[in-house]
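First the structure, which I've put down as structure tokens, then a few questions once you've had a look.
All protein chains but one are shown at their positions in the complex.
Each chain gets a letter, A and B, in the order it is written, and its residues are counted from 1.
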Amino acid sequence: MARSVTPRRKALNTAAAWSVGLLIFFPILWTILTSFKTEAQAIADPPLFLGFDWTLENYATVMERSNYGRFLWNSIVIAGGSTLLGILIAVPAAWSMAFVPSKRTKDILLWMLSTKMLPAVGVLYPIYLLSIQFGVLDSKIALVVILMLINLPIIVWMLYTYFKEIPGEILEAARMDGASLKEEVLYVLTPMAIPGIASTILLNVILAWNEAFWTLNLTAAKAAPLTAFIASYSSPEGLFYAKLSAASTMAIAPILILGWFSQKQLVSGLTFGAVK
Amino acid sequence: MSLKHKLFAATALSLITGSAALAETITIATVNNGDMIRMQGYTDDFTAETGIDVEWVTLEENVLRQRVTTDISTKGGAFDIMTIGMYETPIWGANGWLVPLDDLSAEYEADDILPAMRAGLSHDGTLYAAPFYGESSMIMYRTDLMEKAGLEMPAEPTWQVIREAAAKMTDRENDINGICLRGKAGWGEGGAFITVTANSFGARWFDEEWNAQFDQPEWKEALEFYVGMMEESGPAGYATNGFNENLSLFQQGKCGMWIDATVAASFVTNPNDSTVADSVGFALAPNSEGVEKRANWLWAWALAIPAGTQKEEAAKAFIEWATSKEYIELVAAKEGWANVPPGARTSLYENDNYKSVPFAKMTLDSINAADPQNPTVKPVPYVGVQFVAIPEFAGIATEVSQEFSAAYAGQQSIDEALEKAQALTNEAMEAAGYR
Partner (left out) sequence: MATQHSRSAARFMMAPAVVLLLGWMLVPLTMTLYFSFKKYLPLRGGDLGWVGFDNYVRFVTSSAFWPSVMTTLIIVGGVLLITVVFGVLLAILLNQPMWGQGIVRILVIAPFFVMPTVSALVWKNMFMDPNYGLLAYLWEFFGAQPVEWLSQASLTSIIMIVSWQWLPFATLILLTAIQSLDSEQLEAAEMDSAPAFKRFIYIVLPHLSRAVTVVILIQTIFLLSIFAEIFVTTGGAFGTRTLTYLIFQRVLESQNVGLGSAGGVYAIILANIVAIFLMRIVGKNLDA
């Protein structure tokens, strides 16, 4: 696929792509820069780009005021737990849809996706009342289950598209060799599907990490994840841009770093496996 | 082991078991305002005194309201103490959702709570929430800019005087706006401000039969005055400015005057945050010439205990600590008298140390100028100055203030905004069964 181009053309491409890339990334970069300024520098006129006294005071303030470690841990458990639970339930479903399709398979898939369109606010009271009934208000379990349910359609759909790309002949051959259904799934299918599953996991961790309605409304102190952490730094009295930036950076950094290190899987994950 | 050591060990042990028996954790939902964040910083003092641990859920005001309202109306029990205001307290108290605070200890001196605050946080004479701090509204102005404009602030200014002064102080070249006022949508933001402004023009929300009054000339006069003045002398984008936006504008020296919560006085006079700390003057909120009501609102952030909590005693202990005289003294000792939570206790305003704080007297006078029982010139069927203490009000007023903000931003005319406000208010009042 390597097309030969003149160095001039390549330089032009590079310049254009980098400009656009930096432009898109700029709001994040600006947030990170602002987090190292004092509150006064954060609103300085003209804006300060690099020529300011870098300070860690915002991070110190945030660490002193909030138990960041607990918010972070809750986010990790909720995002990780809901994703893993979702995968466990989705793998068999996606497998059967991909390899034993029936006339209704596509309808079921689209129906599953359509459940995602339920407006969350409309069911806040019912879900809140249910959580009280089950005694799971402000617990990580409740959020793990709810976020799993919210993202399950996406997980099933992604896995389905990945599984469909696995040639049926291989399974056929395994079955000829007398492999049981369990063996088939465990030893033939799973290894081939690992990259797809990895992408799915990554994407869903991101979606769960960023979910901000249920995680805010069903938690108090014990189970609150980073979305609640942010809500305590948005628009307080007085200047707050620098502290908000520090808190924002702390909330998005873990997922940004995760994305950075697993870029390749993520890129195919972001395509929802739907495009070859 | 010597006897001494043994004794020591025994005492230590009993201390540990003693405190273990008491070791309870209460969860408190609060707003991320400066005074509350300061209170969080002193939590350790409370824990050391009582052995009760505190978990804080600190949220931005809008999220907090949504969060605590859901929890209390479903009896969710996620919190042992909620930070609520003067609007919620009587309504929730009437529903039996709050633990009455009528048995606080004698040392607490509940009678010391300012009568205005006490009245606003009670239902049928029973106190349901203890004020952490209270506020009214007043004028904060730049003495240096006033002088430059060759003016003097009267002790009891009228809107007309304010408008003229604002125009004279405005200096667009140097980014100085004569006046900064709230325009942000939301019943507690611009909604509260325009309501007290309308009161001071003789308007009211409802007549005695609960008919919306936006079709009356007083509302139109108030809105036209407000928009006219803001266009002459207000900052760009005032339709999205709330308390916080105006606070930072004032602190950065971009406002000549600012009419807002009395608690802001300590922020604008604090040299750490404010570039204009030493040139701020205070005056009573204005009225329109000939109208006997001033634009004074009345509000308190207060601590309340949801009925049904298992930790009522611990919660009460915390409330007694956080709203006590001793807490005020603690903050005064560590951060100075100007930074103590204001507007809650009579004794604070009798304290000689506090009397020397420049805004103390004006705060008290402003609080006393507000009358929730008679908020407007004409008779009304409701209680509350910048709000109407009925459950439907928050929703209605938020939508009304959104229509107003759209008019401030020039998206619709004042007449259109008033017409829509009239329709939607009557619609909602009908839905709620008032009309």
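As a working rule, contacts are C-beta pairs under 8 Å (C-beta built on N, C-alpha and C of every residue); 3 or more make two chains touch, one makes a residue touch a chain.
Treat the numbers as computed from the prediction; the structure is a model and nothing was measured.
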Shown chains that the omitted chain touches within the full complex: A, B
Full-complex contact with the absent chain, from B:P115, B:P154, B:P217 or B:G237: B:G237
Touching residue (missing chain; options B:T25, B:T47 or B:N62): B:N62
For chain A, residues in touch with the removed chain: 1-3, 5, 9-10, 13-14, 16-18, 20-22, 24-25, 27-28, 30-31, 34, 43, 45-47, 89-90, 92-93, 95-97, 99-102, 106, 108, 110, 112-127, 129-130, 149, 152-153, 156, 168, 171-172, 181, 206, 209-210, 212-213, 226-227, 230-231, 234-235, 241, 244-245, 248, 251-252, 255-256, 259-260, 263, 266-268, 270-272, 274-276
Missing-chain contacts mapped onto chain B: 62, 66, 69-70, 73-74, 91, 95, 185-186, 235-237, 239-240, 245, 248-249, 254, 391-392, 394-396, 398-399, 401-402, 405-406, 408-411, 420, 423-424, 427-428, 431-432
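Rule of thumb we're sticking to: only the chains that are shown with their structure count from here on.
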Geometric centre distance via CA averages, chain B-chain A, whole Å: 38
Parts of chain A lying in touch with chain B, wherever the complex brings them together: 43, 65-66, 124-125, 128-129, 131-132, 137-138, 216-217, 219-222, 224, 228, 231-240
Residues of chain B touching chain A in the complex: 27, 29, 32-34, 37, 40-41, 55-61, 63, 66-67, 70-71, 74-79, 243-244, 247-248, 251-252, 267, 273
